[in-house]
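The complex is shown incomplete by one protein chain, all other protein chains being positioned as in the whole.
Let's look at chain A:
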Amino acid sequence: MFKTQPQSTLDSSRDDLAVQIQHLNYFFGVGDLSKQVLFDISLELPKGQIVILTGPSGSGKTTLLTLAGALRRLQDGSLRVLGKELVGLGDRALVNVRRNIGFIFQAHNLFESLTASQNVEMAVELTGKFASKREQSVTMLSALGLADRVDYKPKSLSGGQKQRVAIARALVNHPKLILADEPTAALDKKSGRDVVTYLHNLSRQEGCTVLMVTHDNRILDVADRIINLVDGRLESDSTPNDFVQHKTQEALTEVSADMFIM
């Protein structure tokens, strides 16, 4: 299905991967003030995988997410998203890449002036499908259990419902990649769990790849894979079970307990 290129991995591109990162370094600032936040990251996310990215605060998780989301310009290494090399792309080209990615933030970021459906329709309008936008939006909101809330404004929705509207907005154009940064951080336990369950089920259904940053250890079970980032370096890459066991041991032996914040 794909060719293996043993030597020059930098040029290789495999179409079974949603995200392919090779030897990525990232610096904030320039000159003397420049500060490296990501160190030689190499990472492959196969299509359809749900990946949780965890690690201490300040370790570079958000930075990695924004890079994969084509939200920042990149100069070094290689970062392919959905088959497109992002390194060296200009702002305009980056915007076009973004349209194939669904973003979910810690805050819902919904327009208070728009109804749930209109907020979702804003995403559909990007595709130019004006005739069917309402239908698409209602379908997606219904899939998130909000069929009876489509014409409510955010003010009359609960926190969990608002985050579900934001997820509907991220998913309505059926993106192949979803990037979520602590989507449950602002929610209580139950609605946080609900939101993640919806996200999990829908992305499975749609077959899309999810890269989610979270500190919430109660939702680790939805992941196929857990990546731990510490000080800008990939520390571990494992299945949820291994990860939890490993961490528990570490916690018992009191080796850098702060690496995993619960």
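We take it that a contact is a pair of C-beta atoms (placed from the backbone, for glycine too) under 8 Å apart; a residue touches a chain by one contact, two chains touch by 3 or more; residues count from 1.
The rule we apply is simple: contacts and distances are computed from a predicted model.
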**OP:** Select, from "FtsX-like permease family protein", "Anti-sigma regulatory factor", "Tryptophan synthase beta chain" or "Xanthine dehydrogenase subunit D", the UniProt-recorded name of the complex's unshown chain.
**Re:** "FtsX-like permease family protein"
Subject >> Contact with the hidden chain (one of A:42, A:109, A:205 or A:239) >> reply: A:109
**OP:** Looking beyond the chains shown, say which of A:20, A:78 or A:118 touches the absent one.
**Re:** A:118
Original post:
Among the options A:96, A:156 or A:201, which residue touches the chain absent from this view?
Top reply: A:96
**OP:** List the residues of chain A that touch the chain left out of this view.
**Re:** 62, 65-66, 69, 71-72, 92, 95-96, 98-99, 103, 105-107, 109-114, 118, 121-123, 125-126, 130-131, 169, 181
